[in-house]
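The complex appears here minus one protein chain, its other protein chains still in place.
Showing chain A:
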């Protein structure tokens, strides 16, 4: 289970980083979303992966660490708000700048080196 979980997180991070390094805002936003999924999964795993354990005391003899779950909840809420903000900002950037390049202008062939 650990290997599967870890590779999922790793794959999400890899995709996220790849997409964030793209030059258009839409892939970047997607990349940020993927990265935040990966982060949430990772945070969740920091309380160790266990099966059949309650997070509330007194319901089973063994119990899971409830704190990472609270942390993930906080992280999800914050990440959601931030993603919403960056989507709006990207749309406004598209409207204000006339294109969706993160630098505000699409590099032409002449100055490819600069972009």
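Heads up, the rule we're going with is that a contact is a pair of C-beta atoms (placed from the backbone, for glycine too) under 8 Å apart; a residue touches a chain by one contact, two chains touch by 3 or more; residues count from 1.
The definition used in the following text is that contacts and distances are computed from a predicted model.
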"Oligopeptide transport system permease protein OppB", "ATP synthase epsilon chain", "Monovalent cation/H+ antiporter subunit D" or "Cytochrome bc1 complex cytochrome b subunit" - which is the UniProt name of the missing chain: "Monovalent cation/H+ antiporter subunit D"
Hidden partner chain, residues of chain A it touches: 16, 20, 25, 28, 32, 35-36, 38-39, 42-43, 45-48, 67-68, 71, 74-75, 78-79, 81-83, 85-86, 89-90, 92-93, 96-97, 102-104
